[in-house]
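The structure appears below as structure tokens.
Removed from the display is one protein chain of the complex; every other protein chain stays in position.
Lettered A, B and C in written order, each chain numbered from 1.
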Amino acid sequence: MQLSISLLEITRAIDSWLNSAFHPHVAYGIELVLAGVAVILLVVAMAILMVYAERKLAGFMQMRLGPMRVGKWGSMQAVADVMKLLLKECLVPTNSDKLMFRVAPFVVTIVSFMTLVPIAFAKGIQLWDINIGVFYITAVSSLSVIGILMAGWSSNNKYSLLGAMRSGAQIVSYELSGGLALIVVVMMSGTLSISGIVQAQADGWWVIKGHIPVIIAFVTFIITSTAELNRAPFDLAEAESELTAGYHTEYSGMQFAMFFLSEYTNMFVLSMVAATVFLGGWMPFHLAGLDGLNHFMDYIPGIVWFFGKTFFILFLIVWFRWTFPRLRIDQLLKLEWKYLLPVSIINVLFAAFIALMGWYL
Amino acid sequence: METKDIKHDEFVINVGPQHPSTHGVLRLELWLDGEDIIDSKPHLGYIHRGIEKMSEALGYKQFIYLTSRMDYLSAHISNQACSLAIEKGLQIEAPARAQVIRVLMAELTRLASHQLWWGALGLDLGAVSPFFYAFREREMILEIFEETCGSRLTMNYITPGGVVNDLHPDFVKKVKKLIEQLKGNLHEYYQLLTGNVILQARTRGVGKLTAEDAVSLGCTGPVARASGVKCDVRKLHPYDGYDKVEFEEVLNDKGDNFARYWLRIEEMKQSIYIIEQLIDNIPEGSYREKLKGVVKLPAGEYYQRVETARGELGVYIVSDGKKEPYRVRFRTPNFSNLNALRPMLKGAKIGDMVSMMATLDLIIPDIDR
Amino acid sequence: MTKEELKSYLEKTFPGMTQEENIDFPVLWVEKDQIFEVAKKLKEDEATKFDFLFDETAIDWQTHFEMVYHMTSTTYRHDLEIKVKLEDRDDAELPSVEPLWKAAEMYENEIYDLFGIRFSGHPHLRRIFMTNEWKGYPLRKDYQDDDVISL
């Protein structure tokens, strides 16, 4: 028996009420809007939270306090920043390609929201249980490079162009290892659907069950997702000390905030994917055979598990950022093509062999 | 270079005058082929304040204070250079106590300067945290300066004939505490940055400067010493009793970015060593030779070299016997060290430019004066 | 070489050139047409090897300019100061020593910028500190500027 009310019951209740009150088509439309609004609110709230958390964490890592004055413990700092950006003038440079310049931030933001679609937040809480969820995420998330290239090209600024080109090279290369890392788990669980992968981890997370190949895949995935996010130590696209601000050098106000938001959204999505695929998503910590432990873990609701894991990975990514120096562009590409990609390919072969023999736990 | 044709796929990019990695207002014109740098050209003068011209209108005791604003991270040492040049002209020597105080202050300045460099290097290479760790000790040093000199950055403490006022009673205690802390923290520097794989990859074998080039380009200080050129003025032309203290001239023959990095870290250890020797042996006595209100140097010319945190600073005073110098010339280390940038940049990547600028440790007001 | 040895060497090698000594360095006065040859000899001669030009500047004596070269040797550690008198103040020009010491490029640019002395054979003479449109040469003694308050 579960004491907590699961989110699934709440959504079911809303669904049945809407269906009884309205025509099913209308109800469906309302549900779509509600879900969309919920996701956007969640992302914006999490982005604000994350900005605050990152600044606080950075502060603590650097022996200082971080934001303190706005709200209790500076808790309203990120809110103030977002509001200021909203109210700031959006400049469009005279010699830029104005249409592309204005569209680019929307492209990047929409793409990052689109990747949220197949994520399972808790048991049954999923916008679209598509049967190719993992494939969908890898395919859609790489679209953001188009927005970045658009931004860099249309700004008519050489720093922006260099930043965008770097970003393009970086995202396209790191997609490969990232995809191969996901394939390892896909092979073992035998499904591309997110809910299927989560269900397959009911008796233990893949990172434990799949031992060596999955651990290698997990590490590869964290590295590649940091690179795909353009975050330090792979933040070459915006490398502040080299290219001032990279592809968004010319963006100001809300347009800049949208790049910022999309960066954070991508960060959540990739952390959520990592949490789902490798760390069991909303599945509690289960070990085959230990029923007492498994039963105890079930008392913690799935959404707590899910966000706990997500924040753990987010913390890792933040930790990287405030610790490592930046790589150079050729070293960055060398790391991918000479180390990560061969390792991933061999790892996939190894994982295939293990999956074939059924040697995972 | 002026008439250089830009080929189809090359482009020109301006780095600076407002750019985070130029540490001020240097402007570099880069010819790029994608990420590769074909050629570069520095544009100076964005902070040219005419210090040499202004010195001609000020008295001997006054123009010293302009030099604090030149290489503001080696303010003590610049003041020391001018004071020594004037003392040479007056044929006096600072009292023993003043000399020791000067050396102590100079070495503390060197420590503070190298720490700022270390933090800024981290910032340039994209690691933010070292900056804060570097400023932890730097602030302690600045506190010591403040107590004795009354100012944090532009001290104006060393004056012809000695130092302006006596040491603060807490000076010895605080310096000892600082040294204790620094010794422990140099290990932290290693953990945070020196031992990092990425830092090593970014600096090793990058920005090579051969000894011949270093000599021909007029490089001094850590930049030249990292290429194996012996040029420490403290050893070659000892002043203010540097010949009485023991220390090593750190040398490296690799000549790349990491050599310069390593050398500065080692120099910090040497500075600590010098301070350790002197801190318990500050002689008693007067801290300043009393000079006349208006100093006049006999006609002639006086050249004084000192070793700042960035290399050899030469002060060249031409006197015509009046109360103002006829001509003052500062041979600043950064001006010549900047020369090394162009040969290094050829064929490098944009990312390398940042690490080269960081390890050259340029102070732009010192170049422009 | 010690100061005395250097002096006798200079007397022997460059007869007819005036020598002086100030508190720091031995000084050699050179005619402006000969500066390049003298510098080349001093740099390349095994006995002197002045391979490090650590300073190059000019002094405006109102009637004439004086070029000052400070050089040292990284092998022998002896220093030398070379001086050149430039009589023609309005059209001062002398050979550049840039082919010998690359450091001279920037020094000579600076002297050109602030004194208006031209250097023949310099690869790229330009105003490095002031803008190209700047009138006058600030370090000359007769430089006039509205912003400078003369006392």
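FYI, contacts are C-beta pairs under 8 Å (C-beta built on N, C-alpha and C of every residue); 3 or more make two chains touch, one makes a residue touch a chain.
By definition in this document, contacts and distances are computed from a predicted model.
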Name per UniProt, for the chain absent here [options: "Na(+)/H(+) antiporter subunit C", "Acyl-CoA dehydrogenase", "NADH-quinone oxidoreductase subunit B" or "Recombination protein RecR"]: "NADH-quinone oxidoreductase subunit B"
Contact list for the unshown chain, restricted to visible chains: A, B, C
Residue among A:244, A:310 or A:344 that touches the chain left out of view: A:244
Touching residue (missing chain; options A:256, A:282 or A:324): A:256
Residue, one of A:90, A:130 or A:219, that touches the chain absent here: A:90
Chain B residues touching the omitted chain (full complex): 17-20, 24-25, 45-51, 53-54, 57, 65-66, 69, 72-73, 116, 131-132, 135-136, 138-139, 142, 152-154, 364-365
Sites on chain A contacted by the missing partner chain, in the whole complex: 55, 59, 62-70, 74, 76-77, 79-81, 83-85, 87-91, 240-241, 244-245, 248-253, 256
Residues of chain C (touch criterion as defined above) contacting the omitted chain: 129-131, 138, 143, 145, 147-149
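Convention: only the chains that are shown with their structure count from here on.
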Neighbouring chains common to chain B and chain C, by label: none
Reference chain A; chain at largest CA-centroid distance: C
Approximate Å spacing (C-alpha centroids) for the pair chain B, chain C: 25
Separation of chain A from chain C, taking each centre as the mean of its C-alpha atoms, in whole Å: 64
Multi-partner residues of chain B (each touching 2 or more other chains): none
Touch list for chain C against partner chain B, complex: 22-25, 51-55, 57, 59-60, 68, 70, 74, 77, 81, 101-103, 105-106, 110, 114, 124, 126-131, 138-139, 143, 151
Residues on chain B engaged by chain A in the complex (per definition of touch): 11, 13, 19-21, 35, 122-129, 131-133, 136, 193, 196, 198-199, 201-202, 349-354
Residues of chain A defined as touching chain B within the complex: 58, 61-64, 158-159, 162, 166, 232-233, 235-236, 239-244, 322-331
